[in-house]
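Once you've had a glance at the structure underneath, I'll fire off some questions.
Only one protein chain is missing from this complex, and each of the others stays in its spot.
Order of writing sets the labels: A, B, C and D. Residues in every chain begin at 1.
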Amino acid sequence: MRNTYVPYPVRIKKAEVATEDKQLKTFLLEFINEQEGEDFNYIPGQFAELSVSGYGEIPIGIASSPTEGNDLLFTVNKVGSVSTQLHNMNEGDIMGVRGPLGNSYPLSEMEGKNIVIVAGGFAVTTLRSTMIWLLDPANRSKYGDITFIYGARTPGLLLYEEEWRQWRESGQANVNITIDREAEGWDGLVGFVPTVCEEVAPKPDNAVALICGPPVMIRFTQPVFDKLGWQPEQIVMSLENRMKCGIGICGRCNVGPEYVCKDGPVFTKAHLDQLPKEY
Amino acid sequence: MKSLLEYVGIEPGRLHFSWISSAEATKFQETVVEVTESVKALGPAKHMIKDIRKVA
Amino acid sequence: MEAVAQKIRETAAKLLSEGKVDCVIGYAQGTVPMRDYPYFAYTPEEAQNLTWSPFCCNNLANFLIRRPKGEIGKVAIVAQGCVSRSIVGLIKENQIAREDVYILGVPSPGMVDRRKVQDRFPLKTITEVTVDGEDLVVKGKDFEERIPQKEVRRDNCYTCVQRNPVIVDEMMGEEGPSDWGGNIDAVAAPWEKLEPGERWEAFIDEVDSCIRCYACRDACPLCYCHVCFVDEAMPQWCGKTQDEADVATFHILRAFHCAGRCTDCGACESACPQGIKVRRFTSKIEKDIRELYDYSPGMDLEATPPLSVYRPNDPQEFIK
Amino acid sequence: MSDNSQYQPRIAAFLCNWCSYGAADLAGVSRLQYPPNIHVIRIPCTGRMSPKFILQAFRQGVDGVWVSG
Partner (left out) sequence: MADKILAKDKLGDFLGKLQADYEVYAPQEVEGKPQWAPVEESDKVLWDFSNTHTSPKDFFFPQTEIMMRFKNVQDHENGMVMEAEPPLANKRLLFNIRPCDAKAFQVLDLIFVQDEMTNDLFWKDKRDKTTLVGLACSDPCPSCFCTSMNCGPASTTGLDALVFDLGDKLLVRALTEKGEAVAEGLDDAAEADQAAAEEQTKAAEAQISSSVGMDKVNERSVMELYEAGMWDRVYENCLNCGTCTYVCPTCHCFDIQDETQGESGRRVRNWDNCMSWLFTMHGTGHNPRGAKKDRVRQRFMHKFKYIPVKRDGEIGCVGCGRCVLLCPVNIDVRRVVNDMNA
């Protein structure tokens, strides 16, 4: 039986700085043993532990979609010792990946419904995964209208620009990208995510909203959705807490009885209302 | 610090303090010799080393 | 003893009902023998739970600092000699303001080391211990015995040089003789007697049962750093494993951080679940401080701590 | 380390930028010979020195520590 604490070896295929403040870097990882890549079955919303030998592991949401092949995409914020070391690594370097971990967005329950995706800052990662998955020809027809709302502080901090431009052009989704303040060369929306949500005003009928972003954004987006008549059951959020084991044992990421790493990270708003606010 | 380390059993000759002005190149050289000799006389350190090869 | 407890209750109730303080920190009787615990009384009724006994082994000064600012206004605190010295230390380190603390002074009777009592009845379960004058009455399932308190006091209480509080707002009993007559310098730093070659072994032998629970640190009124060096991750000074080097680093550095500040209250030793003699490290440092600088922490609000001031005649024999 | 005369200790030397580090520099310029066992760590001032540094050096396996202001 496989020891789930031992990571799969992967090679950094591509590593590029993703934002102008150089805080975010996007890594494309390829499995060294092809079979392991085949067996790494994940669903958008799940995360993995990126393992840098000698430094430790960090839980990061998977930004790629299983529809894109076996390579995994991660966008990592430089915060602690592991992520700093990861930022120092180059293409061709070897590291480890452990996963896939956690639950996922309820993609099958969402079938037949309209979907609203709200993302703020670099929390967009697992939602990128979701968008790619939804827009895949094999899946697109199963879902209704797709609205994508994404905001960052400045244009230079927006991730995956090429992709959301393409989603917009393809007309398969209603794509709304916003920045906090006016900036030179930006002709798109300006304003905070909650304000844009108010303007776009997604209808709650037969719909599901996936919201992921910094706590401030969530705090102000919540009332907007309430006002538009959304029920807590329709709102799905993704949490993050400090994690170590990633498999529901080590005891630090729990929010009440639920372990964010195993029972989460995805919870409905209705569920979260029943839990302590320990996140 | 020196006193405490000696108290728990680190040999006195392993830790040295000195004052050398930037003009005292000779004193520097002499002190290096002295420190090195002192540590050499003690042999390799046995305590306080974190050896990860050991099975915990 | 009971008279002191009664006085504490009365004074606490008075202070609380007059609104002079918001809270009285004292001790209440514990649920297991020989373990009276820190208790916070907010109302005159709660003040009736306060007690005073030879089982009050925690240093209450600890609770003056480890709480978010503003959560609590003015407090009264029950303080014997060592606790008052810790309070002096905290005032000097600007952790608390003198006017925010109302000190209910008590002469220390010398606290009982419950491990010494337990050691008299190896593997037996003690169900009840009561104080009867100078004796303890120890009861278990099939035994009952009297032990003179003076045989089972904590080590630091034998050599206490300051049983009466240094600073006080109101005394809760007659001041007693100031010290127990033990000579701290004779027993401090026991390993100095060992050959240098034997010391490391003695040291490791002492700490090898350490479970790194940090009770010694957390029970100590000096260890108030927001991020302790053992918790620092970038860089990591002290590994988190049970390796000899990691455990040794913790104990050496913790002792070192208390240099010139430790009042020898013994809270660390009383807190340790494994019975490690933590004072073997701190007593060495404090002995050095006494010898080098002729200074004992917490005795005087005006004195300058030796390690925070430079004097041209500071000892420097260790520097070449 | 079979032969003790062959034994070369490793010594971490914490040198003050303004004093001993300068002296080391001068020693080099003056072509003074000294043993190569010391590994110099320049610190901005001996006031930066911390007992943590000494313990960390020992933990990482040095045989001696030398602090010089």
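Operating definition for what follows: a contact is a pair of C-beta atoms (placed from the backbone, for glycine too) under 8 Å apart; a residue touches a chain by one contact, two chains touch by 3 or more.
Everything quoted here is computed from the prediction, not taken from an experiment.
Considering A:G54, A:G112, A:G171 or A:G185, the position touching the chain not shown turns out to be A:G54 (whole complex).
Per the touch definition above, the residue from A:L24, A:I43, A:A63 or A:L101 contacting the chain not shown is A:L101. Check A:V190, A:L228 or A:L275 against the missing chain and you find that the one touching it is A:L275. Where chain C meets the chain that is not shown, the touching residues are 30-32, 35-40, 58, 62-63, 66-68, 118-119, 122-123, 125, 127, 141, 209, 211-215, 217-219, 227, 231, 239-243, 270-271, 273, 275.
Contact between chain A and the unshown chain involves residues 1, 3-7, 9, 11, 32-33, 53-57, 79-80, 83, 93-94, 96, 101, 215, 240-242, 244-245, 247-257, 262, 274-276, 278-279.
Methods note: only the chains that are shown with their structure count from here on.
Here B-D and B-C are compared, and the pair linked by more C-beta contacts is B-D. Chain centres here are Cα means. That of chain B falls 35 Å from that of chain C.
Chain centres here are Cα means. That of chain A falls 49 Å from that of chain D.
Once the centre of each chain is set as its mean CA position, chain A and chain C turn out to be 50 Å apart.
The residues of chain C that reach two or more other chains are 239, 245, 249, 252, 256, 319, listed in rising order. Against chain C, the residues of chain B that register as touching in their complex are 1-12, 16-19, 31, 34, 46-51, 54, 56. Across the complex, chain B meets chain D through its residues 1, 5, 10, 13-29, 31-33, 35-36, 38-40, 42-45, 47-51.
Interface residues of chain C, counted against chain D in their complex, comprise 229, 235, 237, 239, 245, 249, 252-253, 256, 319.
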